[in-house]
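Shown here: the complex without one of its protein chains, the others still in place.
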Amino acid sequence: MKSMQELEAIRQKAKKAMKVREGQENAIVVSVAMGTCGIAKGARDVMMALVDETAKRGLDSVVITQSGCAGFCEKEPMAKVHMPGQPEINYGYLDANRARDIVARHLVHGEIVHDYVVQLPGGEDRA
Amino acid sequence: MIMLCSCREVKIVREDVKEAVQRCGREKHQLLEILGQLQKGTNFLERDTLVAVAEELDLPLAEVYGTATFYSLYSTKPRGRYVVRVCESAPCHIDGAADILAAVKAHLGVAVDETTDNSQFTLETTSCLGVCSVGPAMMINDEVYGNLTPDRAVEILQSYN
Amino acid sequence: MSIHRSHILVCSGSNCTLRASVPVRMALRAAIADQGLDKEFKVIETGCFGLCQEGPIMVIYPEGIHYCGVQPDDIDEIVETHLKKGRVVNRLLYRGEAEQEVTLPSTPFYQRQHRVVLRNVGAVDPENIEESLARDGYQGLAKALDTMSPRDVVQTMLDSGLQGRGGAGFPAGRKWDFTLRASGEPKYVVCNADEGEPGTSKDRLILEGDPHAVIEGMAIAGYAVGASQGFIYIRGEYQLSLQRFRKAVEQAREYGLLGSDILGSGFSFNVEVRSGAGAYVCGEETALLNSLEGRRGEPRYKPPFPANEGLWGKPTLINNVETLANAAPILMHGAQWYRSLGSEDCPGTKVFTLSGDVANRGLIEVPMGITLREIVEDIGGGIPGGRQFKMAQIGGTSGGCIPAEHLDIPIDIPHLDDVGASLGSGALLIVDDSHCMVDLSKTFLHFFAHESCGQCTPCREGTMLMRKLVDGIAAGSGTRKDLELLERITATMRKASLCGLGQTAPTPVLTALRYFSDEYEAHIDSGRCISGACGVAVGGMKS
Partner (left out) sequence: MTDNAVVTINGTEVTVPEGTTILTAAELAGVQIPTLCNHPDQMIKAVCRVCVVEVEGARVFQPACSFPVWDGMNVRTNSPAVIEARKTVVEMLLSRHPQDCLQCERNLHCELQNVSKSVGVNERPFPEETRDLPIDDSSGAVVREADKCINCRRCVEACADVQGVGVLSTVNRGYDTVVSTAFNEPLEQVSCVLCGQCIQACPTGALREHNDIDRVWRALADPNKHVVVQTAPAVRVAIGEDLGLPVGTRATKLLTSALRQLGFDGVFDTDFTADLTIMEEGSELLQRLQEGGTLPMITSCSPGWIKYIEHYYPEQLDHLSTCKSPQQMFGALAKSYYAEKNQYNPDDIYVVSIMPCTAKKFEANRPEMAAEGIRDVDAVLTTRELAQMIDQAGLDFPNLKEEEYDSPLGISTGAAVIFGATGGVMEAALRTVYELVTEQELPALDFTSVRGLDGVKEASVLLPLPNGEDSLEVKVAAAHGLASARQIMEKVKNGEADYHFVEVMSCPGGCIGGGGQPRPSTTERREKRLQAIYDEDEAMTIRKSHENPAVKALYEEYLEKPLGERRHKLLHTHYVQRSRY
């Protein structure tokens, strides 16, 4: 590396790889239900698709995390998206393609992908 | 395998020294590095080694010896294959280092600065190993062990047999 | 570069290493590989989290869950429950508390700390320079090279009020200033990493946890004073530090952050890593220089000072690891920011190694001016086993012993001076009431008699004479006259010794005599010791 610019480029790239460790206050949190049922129905693929797609798109302020089983096994794989200042949106019956779709539309453009939204009893689920 | 090398041929010593000098450089300020490397195999610096170092670096032998005897990681007297250093610093003392030392002495059957009859272990004490939060501690060659109890210390020593 | 959904940080600082973090790491890697999870989970060896007493420690991100005391047997459960199902393994949380009630970072142990020097220790993989870069590593250097003149850098250091963190507490900026202004070429920067003070392991944990912070500090210093060659002298006992640091230097070189024409600035700087060979006195800066030159590590008389005549007689800036690790944050955030931390007389934070009779032992970084009580009770979690606080020895074996009556003093240089103690290098040994001061004094003196370099008369002879006298008192054969002799020796050593070692070696015994004279007298007059450690009769004393 021979310049300030190069240093900055490497720094930005490295930041992405490290993002998972940053506690971001205003981050969009995507949480994948990773109970046995979810995993059995393909939650891992969903998780990896989300990770991959957000990285590709350079979405720095997105944290992809996991949660335990939400108790709605038939709707698995499930994920919820929490944008700062907005209610959580629960998605169900996901696969890798749908996950990428969510990244493209919801995370990037803030558009709720109604096709995959599942309503949970009580509305405010604390999975 | 007993590593006491007083029987090693001077020629071999010379080659080791030449190699170390080549790696580190011939300047006087590399003396400590060179001595450190040469001690790795045998745990001590024999006379022939210091002579060869003095010759390679064009230093008086007494100066090399005077430097070697200043530093406690070097020894100019034969030591065992494993050098056991029990930390005697205040933090380890608070944690019961005296009991550890007693257990190690009893297990090895030697006093401090002595070597077991089979040349396996030399017991030394050290001023501090820098792992004060997990005392009492000891070091065997380069490996540091913390949170010792007398039993655990003996157990660890047994694993070196 | 692959992106993982989760990072698992396992401490690989020496303290955790010797608490079996290596087998834990191996078991974790094996389990993840077995289950084909290696694309999702990245295992990172990182530096010390500070809470060494609870090690090995593991942190799982992005949740930020800390597990304590993890053993290889626990790995299966962590993988199955946490990694695969996202459920926290409550029993491995700090002190077994349920997650909802307390996470480790929310404990007073962390809450009362302020991490400047330790900013990346425990947060990055020290063997991966990119992780440092991601957390603003080398930004301080970049800023200096890009926007500041050497004089600006020195001025910022002067303005920050940073005092040397190696023991003497000399204003760092003034050393930089002296070296910048000294005539003579070439100039050198030397990092003093010969941390030998018993009770101190902060420099080691910085070197192991964030070597790039130190390299960056050295390069900034080099730029500021006009040096293009740096040396770091690391204690010979610190094999892991040596290994990590060498690797870090290589990486910095690969990335062009060391070498010639750094970041296109025209500034060149290299760092050579040197190992000590077991001599406490080499922590004294001129002894260290002699050792670097391949000689006996004996201190030099001063003046001349290293800033004018240092390594090979050339102007040399020599700073402690922690001091240099402060340089980049100061440049990035400014002198005023630094001054806003800590106390009026002592800006900034201080890293301490907490050891002895305290619940939480380990590495902490606190603002200067925090009280001893806050450290012992809040961060340290108090004295375990229903015992009482007896005294704290601050500053290592050459530091003073502070009794309970001074628990509320703010920890900074002037306040410690008031009670006969010194900040030293940041050792904090907590001692409970089960220990005997005469026995402890014996330990201190055995240490100094072993570590005196033997060059000047007061220290060479004085340490051994003190040792003999205190050994005699401990054995019950001491007399009141011995106490007078001890006073004479200590007075002469403090005033007439050549270096700081001899000048401060009597401190712990002096403060012990000052605050716990009844214990000495009990040994002499009635042959009694509270702990029985001294081999005379047990009991019979008011303390």
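Annotations for the structure displayed:
By written order: A, B and C. Residues from 1 in each chain.
Just so it is clear, a contact is a pair of C-beta atoms (placed from the backbone, for glycine too) under 8 Å apart; a residue touches a chain by one contact, two chains touch by 3 or more.
Note that the structure is predicted; figures quoted are calculated from it, not measured.
Counting contacts over the entire complex, the absent chain touches B, C. If you put the hidden chain back, the residue from C:140, C:230 or C:462 that touches it is C:462.
Among the residues C:6, C:113, C:452 or C:511, only C:452 touches the chain that is left out of the figure. Mapped onto chain B, the footprint of the missing chain covers residues 47, 50-51, 54-55, 59-66, 69-72, 76.
Touching residues on chain C toward the chain that is not drawn are 279, 296, 301, 303, 449-458, 460-465, 468-469, 472, 485, 488-489, 491-492, 494-498, 503.
The definition used in the following text is that only the chains that are shown with their structure count from here on.
Pairwise, the chains sharing the most contacting C-beta pairs are B-C.
Ranking every chain by how far its Cα centroid lies from the centroid of chain C, the top place goes to A. Chain geometry summary: the mean Cα position of chain B and that of chain C are 25 Å apart.
With centres set at the average Cα position, the gap from chain A to chain B is 55 Å.
Averaging C-alpha coordinates per chain places the centre of chain A 41 Å away from that of chain C.
In chain A, no residue touches at least two other chains.
The touching residues of chain A, counted against chain C in their complex, run 1-4, 7, 10-11, 13-18, 20-21, 23, 33-36, 39, 44, 47-48, 50-52, 55, 63-69.
Within the complex formed with chain C, the residues of chain B that make contact are 27-33, 35-36, 66-67, 70-74, 88-95, 98, 126-135, 137, 139, 142, 144-147. Within the complex, the chain C residues that touch chain A are 1, 3-7, 9, 39-40, 61-64, 84-87, 123-124, 130-131, 133-136, 138-139, 142, 145-146, 255-257, 261, 263-264.
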